[in-house]
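Only a single protein chain was left out; the remaining protein chains are all shown in position.
We just call them A, B and C in the order they show up, numbering each chain from 1.
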Amino acid sequence: MKKFVNEVDNILSESLIGFGKAHSDIINVNLSPDFVSRKNKPNKDKVSLISGGGSGHEPLHGGFVGYGMLDAACPGQVFSAPTPDQMEAASNEVYHNKGILFIVKNYSGDIMNFEMASDMIDHANQTVIVNDDVAVEDSTYTTGRRGVAGTMIVEKTIGSLAETGASLDECKNFGDHVNNMTASMGVAFSSCTVPAAGKPTFELSADEMEFGVGIHGEPGRRREKIKSANDLTKEILDNILEDLKPNNNQEVLLHVNGFGGTPLMELYLLFECGQKLLEKKNIVVTRSLVGNYTTSLEMAGGSFTITKLDENIVNHWDSPVHTSSLRWKI
Amino acid sequence: MKKFVNEVDNILSESLIGFGKAHSDIINVNLSPDFVSRKNKPNKDKVSLISGGGSGHEPLHGGFVGYGMLDAACPGQVFSAPTPDQMEAASNEVYHNKGILFIVKNYSGDIMNFEMASDMIDHANQTVIVNDDVAVEDSTYTTGRRGVAGTMIVEKTIGSLAETGASLDECKNFGDHVNNMTASMGVAFSSCTVPAAGKPTFELSADEMEFGVGIHGEPGRRREKIKSANDLTKEILDNILEDLKPNNNQEVLLHVNGFGGTPLMELYLLFECGQKLLEKKNIVVTRSLVGNYTTSLEMAGGSFTITKLDENIVNHWDSPVHTSSLRWKI
Amino acid sequence: MNGIKIFDSIRNIEITINNHKEEIEKLDQEIGDGDHIFNILRGLQELLNLKDKLVDETSDQIFKQLGMKIMTTVGGSSGALFATLLIGMSKKFNPELNDLNNLSEMFYEGVESMKKRGKSDIGEKTMLDVLIPVSKTLINLKDESNISKVAEKIIIVAKDGMLSTKDIIATKGRASFLGERAKGHIDPGARSSQLAIEAICNQFINN
Partner (left out) sequence: MNGIKIFDSIRNIEITINNHKEEIEKLDQEIGDGDHIFNILRGLQELLNLKDKLVDETSDQIFKQLGMKIMTTVGGSSGALFATLLIGMSKKFNPELNDLNNLSEMFYEGVESMKKRGKSDIGEKTMLDVLIPVSKTLINLKDESNISKVAEKIIIVAKDGMLSTKDIIATKGRASFLGERAKGHIDPGARSSQLAIEAICNQFINN
């Protein structure tokens, strides 16, 4: 394993300290329990948004703490859900009288640890569960779908609504709404290497890809031969559109997310493939986001996320945001 | 080779088209000759800044076209300098009466092609050559040092000065000044794969790194065993500081740049190593930038860049910028 | 039951799990995300570090403190679940009962808490496919006087439960995302639970 690291056991804390120093104008980093929180507490009463999850998906979630987005983020060990005391401490730090909204990706570990936190804190709190990954079946008998790159869109838009002073219920309902309007799917060309493991999670041969991969390198729908970007795009978008069932002339946000090891050049090429295909289907891409936002360490590959836009979503997407990894109009 | 690609020969143009669509609010993409230019021409007279170079370093340079930074960028083939007709066409597109300033990384190919362009255009023009890489010797008998991650700092700060309506000479002198105040050095853990080649440029064994690597995967100072992040940081910063000779309590910008294949987690850890070490040496990090800004496709590794700050540089660093990959206060 | 015995068991579990490190790692890489072994080992290490501090406390206090430690240091699914198990167990501790009776009641309560926390039950390809049968068997055998016999029986039940996860489709946990694809793979949590239980049982057989 070749990484910038001193002791493998300290990689997370050293990285968090560096993150805190690099962005000391907007965030604080607390260690043991680990959480990232906004430096300048909003002076108005607002719902406090807290997200979190295993590390290794940076900039998700710590990179989205700041004005117009999250109040706090709780990073777990690499690919392991954070512990409830982190969420408890973060809640105490960022509570502003209107309650706490947890934003949680739909994985057993995250759900259970956030539930335990919810039981532990005295503040009113609710949870938005993000499950945008259409690669896996959604059935009432199972855990359902995974939460992937759509999470940051949910975080951005609720973050904006919360800034307006909306109530906890309003924020919760809007979050569920954005989640319903959002679907994602990805493909991996290589594995990532969890630092503690020191070797790749899986092996793909030179002409194989993992179709419908998860953001922890979990297997997806199937392993198959690599395809052209156009063919991949078609297959992924067909799955997403089948889920979202957009109307004719539906306006959408198209997000191409890199998993960490794929150059921007390819991500923009993928965006072009997606935009072209959507245009043919009379779906209008009016907002776009291309880059590494929800990663799996250094995994090569990427995903498409589409959010169907309505006036509310688009306004809350466009509004000012000032975090270390998403910033505009401020 | 596993990449998101349709035809290898079209990777650049498809990617550029996607780039143009994803950021159609701020930039235009012109094909044949290829260049990226600002969509909203500034209405005041200003010096026009044009940069360019081989592709494969994204977001450099196209990602830095926009308000407060570049007026145009000319992307060549992967790792090959652009051709003079690109710079000529870009010059014609973005000229605003105060002359053209080319910002060129110090490679034979770039220097020669930009010189040819300079000969071809009628507008007054000057060139700032960036050569911040201390990994290679600087001697009057050779081509000197390479231009690497410091380039975007030069682009950001001249970009800001140009917005104020400064003259061509002022911009040129300030660019040379920022370049003199800036030094960089990097290390690679893996090679990148040039799409046309289809296979990695070089091979490193499991415990080797290329110390002082270039941003095209060219060899650096030496190949050696990997080291801890702290030891690497010390070695790199010693080289940089020997070049910059900062005063006691010197304020600096510390930029940790990823080459593309290294997760943010590690880059922040590297930032922490760097900041700690500088603090011990009484060098004060007052500005920071961490992320993948000057990449070598999917190469794993990263570099440190330090810019000694004075009042002018810090003001022009802090001023508003609105490009696809660097945006603040606007 | 006392502090010494509890920490001896943890030590034995840690040795056994360490001996199967690669195997468990691989199981979670195949149908999960590969962190299970690190979660488990981190948790065990943290527990062992508490020995000096807790060894003289009452058993219910020890279980509770161990549960809290797991809860605040492990994370992931297994952190939440094993913390719930231990904290659940601590609640039912009754110093008036003999060890087997006490442990059976405690374990039953702990596993019931896990089922609630995980919204899960037997047959969903999780560690509960080991823990529920073990819990039931313990209740059935709680008045048995031959502890060694109980331990031998539990070892078999745990192993059967673990093996049963191989051919079912997961409906809970990360493997549930895989549908058919997880078939033929043993659940990592079931394997680590089974190994832990076997390690404890062996203590009683060897004595």
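In this text, a contact is a pair of C-beta atoms (placed from the backbone, for glycine too) under 8 Å apart; a residue touches a chain by one contact, two chains touch by 3 or more.
Just so it is clear, the structure is predicted and the values come from calculations on it, not from any experiment.
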Missing chain: touched chains present in the view: B
Residue of B:Phe4, B:Phe19, B:Phe35 or B:Phe79 in touch with the missing chain, whole complex considered: B:Phe79
Among B:Tyr67, B:Tyr107, B:Phe304 or B:Trp317, the residue in touch with the chain that has been omitted: B:Tyr107
Among B:Glu218, B:Glu251, B:Glu272 or B:Glu298, residue touching the chain not depicted: B:Glu218
Residue touching the undisplayed chain, where the options are B:Asn125, B:Thr151, B:Thr201 or B:Asn292: B:Thr201
Positions on chain B where the hidden chain makes contact: 33, 54, 76-85, 107-109, 112-113, 115-116, 135-137, 141-143, 145-146, 194, 196-197, 201-202, 214, 216-219, 222
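The rule we apply is simple: only the chains that are shown with their structure count from here on.
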Chain closest to the middle [Cα centroid of all protein chains]: A
Chain A and chain C: spacing of chain centres that average the CA atoms, whole Å: 32
Inter-centroid spacing, chain C versus chain B (mean Cα positions, whole Å): 54
Length of the line joining the C-alpha centres of chain A and chain B, rounded to whole Å: 29
